[in-house]
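For chain A:
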Amino acid sequence: MANTFPGAFPRIPKITVLSPDAAFVALFSQAFAPEEAEVTVWPRGRGALEHLFLDPPDLLVVDQALSDISGLELVGMVKCENVYRQLPVALVLDEQELADGVDWSAAEVDELLTRPLTPTMLRARVLLTLTRALRTFDANPLTRLPGNTSIISRIQELIDRREDFALAYADLDYFKSFNDKYGFSRGDEVLMMTARIIVNTVRGVGGPTAFVGHVGGDDFIFLLPPQQVEEACKTVVASFDDIVPHFYDAADRVQGFIESTDRDGNLRSFPLMAISLAIVFNRNGRLRHYGEASQAVMTLKKKAKANPRSCYVLDTEND
Partner candidate 1 sequence: MTRDLRTERKGRILAVRDLPTLPNVLEEVTRLVERADSSTEEVAKLISMDQVLSAKVLKMVNSPVYGFSGRISTIQHALVLLGFNVLRSIIVSTSVFEVMTENMVGLWEHSLGCAMACGELARMLDFKDAEEYAVAGLLHDLGKVVATVQLPDLKPEIERVVAERDLYYLEAEREVLGFGHDRINAWLADYWKLPPNIKEGLSYHHKPHLAQLYPEMACVVHVGDFIVRVFEYGFSGDVGVPYLQPEAVKILNLTPAQFEILLDHMCDQYMELVAGQSS
Partner candidate 2 sequence: MQKIPLNLAQAGMMLAKAVSRPDGMAVAAAGTELTDTLLERFDAMGVTHVEVDGRPVGLDGAQTSSFCATRLEHLPFLFRKYPNDPWMGQLHRYLAQYFRVKAASCAVLAKTADAAPGPENAATDEDA
């Protein structure tokens, strides 16, 4: 699967190129076939700005040598808006301009393209930038595990390939009360610990490329071949139960519960956190769309969470 656009793109990627340099612009049609990328060209900067804000592309390529505004300055204007901060930007420079030094902190440039450039190099750089952007954008800020976009794309990929898989959804019971009592910092520690347990277990069972995603908060997802998932769940449950008590203060750990206020402000006791896992299966291409999988697993999750202790529930109907 080398040298193609990252699979997570639901449609053809849009590239906007701001450059007066015809020769440079021509490289794009040499580097990419029309069905691979939709390339829009603007010879000047200012005119493009409004369009960029209205309909941001997947990649913005800015030539430093724009006639009406410096490339860096334009990049600064775009990137300083948080809404567009994720937009990957490549700055185009002549190699000798580099010698004069560029103030990289002046604007959030993500990639550098130096003239002279070959179509091959351009293609490689663009693909890399897009792939990297997807990775960082999507990564959970705490655990750095892939987030929703990657999760959805990976599930859909397996469905499209009609590959058998088990989808496991894990979340923590009584996490909120723990956070309320001990604070977000310690709550984050528990999430990091949970992430490590899941990652190590899933990779131990399914190999180094087995997929683990962090949906957000205390929700995690992993994908494994159907025959391996139960073993992984057992190990995750056992490891979690073994380690999580150590994140409580000694007194709470010994008594086995904490006292905290519930949503209505009443003092209540809550058991030690537990992990609940809901697992659905895709066999013989039963699923068509990731939405089906995600809905099935959310329904099953209620069953898992009904049990206050750590447990896993397999979707036996469709096993």
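Just so we're on the same page, a contact is a pair of C-beta atoms (placed from the backbone, for glycine too) under 8 Å apart; a residue touches a chain by one contact, two chains touch by 3 or more; residues count from 1.
Picked so that all candidates are chains of the complex that A comes from, given by their letters.
As the structure is a computational prediction, the values presented were derived from the model and not from experiment.
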The sole candidate from 1 or 2 in contact with chain A in this complex is number 1
Touching candidate 1 in the complex, chain A uses residues 142, 188-189, 192-193, 196-197, 199-200, 203-204, 208, 239, 242-243, 246-247, 254
